[in-house]
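With one protein chain held back, the other chains of the complex are shown just where they sit.
Now for chain A:
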């Protein structure tokens, strides 16, 4: 995997205020196929590392249960879409966009995440 994995919506605005990256943890702190939660400026961000080394970051808040638990979900795929299933009521979300797969009206916020050449994981809140 390349060292600069970016996720989130492709419409990264070109010339807005500079993206502020937050150092979160080392790549080794993330188990492949599992998530971990980071607290960044009071925002709970669920960070996931898939088997092939890709990184994703979504809000940790599960809108279906009202609890902050998304990071503890099981990763997987559905029809090729990388997913996480909330551990609370098993609602499944697209890891790339946060979209709930069974409810078009609900989407988790997604964040940009990248890996530095030093194998540090960084997340941008906006």
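Methods note: contacts are C-beta pairs under 8 Å (C-beta built on N, C-alpha and C of every residue); 3 or more make two chains touch, one makes a residue touch a chain; residues count from 1.
Simple rule for what comes next: contacts and distances are computed from a predicted model.
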Query - "Acyl carrier protein", "CRISPR-associated endoribonuclease Cas2", "assimilatory sulfite reductase (ferredoxin)" or "Nucleotidyltransferase family protein" - which is the UniProt name of the missing chain - result: "assimilatory sulfite reductase (ferredoxin)"
Query raised in the report: So that we can see where the missing chain sits, which residues of chain A does it touch?
Result: 23-25, 29-34, 36-40, 42, 44, 47, 50-51, 59, 61, 63, 65-69, 72-80, 83, 85, 87-88, 90, 92, 98, 105-109
